[in-house]
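All protein chains but one are shown at their positions in the complex.
Think of it as A and B in the order they're written, each chain with its own count starting at 1.
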Amino acid sequence: MSFTSFHFGLFVIISFIANNYCRGKTTYGLVAFLINLAFFSSFFDTLLGAVPIVIFLITAYFLVVLSFYIKKPFVLFISLFAVMMIFSYLKKYTFVSWSPELPFVYTVIGMSYILFRVIHLIVDVYEGSIKDKIGFIDFINYCCFFLVLVSGPIVRYQDFSLQYLSKESSLLLSREDVVGAFSRILTGYIKIVGLSALFIFLFSTFNQEYWQLKVGTGGKVVAVWFGYASVTYFFHLYFNFTGYMDVVIGLGILFGYRLPENFNKPLLASSFLEFWTRWHITLSEWFRTYFFNPLVKWLNGVVKDSNKHVVSIGILGYFATFLVIGYWHTPSICLAILLGVGAAVNKIFQGFSKQIFGKKRMKRLNGNDFFNYICRGLTISYLAISIAFLWMDYREIYFKYSFVWIAVSFFMIWAVVGAVSAMAMVIYDKLARFANRFHLVIENQSLSCMATNAWLVSKLFIILYASLITINPTPAFIYMGF
Amino acid sequence: MSVIRKEIQVKLQEIFVDLFDDDGIVISNDTTAKDIDEWDSLMHITLMVTVEREFGIKFRAEEIGQLKCVGELIDLIVERKG
Partner (left out) sequence: MRIVAKQLFVLIFSFALLYAVIWCFTYIVYPTTRNYLDTYQDAVYFSNDKPEYYLYGRGAGLVVRGRGLLAENVSNIVVTGASTSVEGFRPPVMQKYITNGIVHNLSIGASNMTQVGQVVDLVLEATPEDKRNNLHFIVGVSYVLLRPDSEMWPGGVTNVETEMLKYGMYKSKGESRFRSAHYKYFISFLRPILIVDELFRRVVTDHLFKTIWYINNKWLRPMQFLISDNLNRVSVSEEYKVYVDREMHRRMGSVNDEIGDEQFERLIDISKKVHQSSAKLTVVDLPLAKWHMLKSKHFASYQKNKMHFFERLKEIGTVNIIDMQYMNNDDDFYDFAHPKPQTSVQWSSYLGEILSKMKY
């Protein structure tokens, strides 16, 4: 069920009423289970198509229970290995391509996010961070909570269960909460049907131009179209993802859940590593807790005199982590390498510049506006180019051009797009300062009921306008396939 | 503040100065990652590894991820040692 369909609106209203009238832990659990099941099942055309993911969920639950009773490192290892193997098999990752495929068509909706939740459960139950025994209904309600099923954010079970259990008593929402939630949801839909749709339209136009270029076209022309396409795709991704997040978090408030924020103004990031603390935050946090930290810990144990090699260990840790994050996004290895190298180079650069300039001068440089804008431009530019491998097959360029040509044009595009983005950001910041002042007035709670409603209504009008004006289908949630 | 917490804080102070290579650092219960420029994810986990080693304790993955300030770290050490 798409978030932009009429069915979803109807579904939300019905489940909202059910969510509100059903109290008491068992009843609430069952009702939530039915709601989640209804949403979940809307993605499957056939019963058979749902069998693999159901088996995955049941196995996962079994392993969570196992790690509750048997606290042996060996069992933990086997459990984690098992869930990851089933996941990779069902997602048809290339490294398991030797195994025979299932002889029927099946759907793996939201499976990546389910995997993240399951690993979190297994590890935390094993280590004792989650002390309660988790019932099957609660497990499903957590893993397949309909608001976050396909899109994240990845909620910690500890936070989720607190809110989930608090549903025994009646929901208390203030008027400000409700207005805030409505405003958030509407903003989300503006981003989805307006901005995201606009950028995917621009992207497809540029992409078409890019593909139609004949072999032997001047490198400058190729680079220009590639630059346009990758930047517009990046913004499409940004508005699509943040738009869906706004809808999810806004609806969450109405359903009595405070879901964690997944974005914190990523365009303000002035380095690659900072970007990932602002973009898809819950994913980064998950990888930090369950991949990066254990890895660095292990490296610290293995390396002699680890205190002297903090930076080297870090570089290795970041590289490996972003390699995996990239590989998770797409099986094409290029994105993985670009993300890994980006993180590693970022760390190396940090270390070097500290040595060369010294801490104090570095601090002063970081406070310099010009330097900051350049850094921000280059960060966005690098990510836009990396993300291009989500829509472009590396073989296309690999076979067409020489390695040196690719490398040189990579740096050229990086620098040019970076410089342009930096300039755009100066303008954006100036505009944002104005808009912010305006926004503060608008969203000010002291505003009368009428003014607030006028604000909401104009948002609704924009949504209606944007959805009617386009003849292309509304962009679906881009991470849906993950 | 109990004597044990005081002792732990003194020891942590040494670890911080050593690790961040900055004599100017003075930690308190409220010190967070924001107060020390270089306290990023890498330094965070390195700090945890050092603390684990120095105090002879083990943290859980989730605890490392959720630590907010030095005060909480001291709480955790007290709990683990106690």
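Throughout what follows, contacts are C-beta pairs under 8 Å (C-beta built on N, C-alpha and C of every residue); 3 or more make two chains touch, one makes a residue touch a chain.
Fair warning: this is a prediction, and the values are worked out from it, not measured in the lab.
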Partner chains on view for the chain not depicted: A
Options A:Phe104, A:Trp211 or A:Tyr465, residue touching the unrepresented chain: A:Tyr465
From A:Thr46, A:Asn264 or A:Asn453, residue that would touch the chain that is not displayed: A:Asn453
Which residue of A:Ile190, A:Leu237, A:Leu254 or A:Leu378 touches the chain not shown here: A:Leu254
Option from A:Leu34, A:Leu162 or A:Val178 whose C-beta touches the chain left out: A:Val178
Residues of chain A in contact with the chain not shown: 16-17, 20-21, 171, 173-175, 178-179, 182, 254, 453-454, 456-458, 460-461, 464-465, 468-469, 471
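By our rule, only the chains that are shown with their structure count from here on.
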Chain A and chain B: spacing of chain centres that average the CA atoms, whole Å: 30
Contacting residues of chain A [partner chain B, same complex]: 123-124, 127-129, 156, 158, 273, 277, 285, 288-290, 292-294, 296-297, 300, 306-307, 310-311, 313-314, 317-318, 347, 359, 363
List of chain B residues in touch with chain A within their complex: 19, 22, 37, 40-43, 45-46, 48-50, 60-65
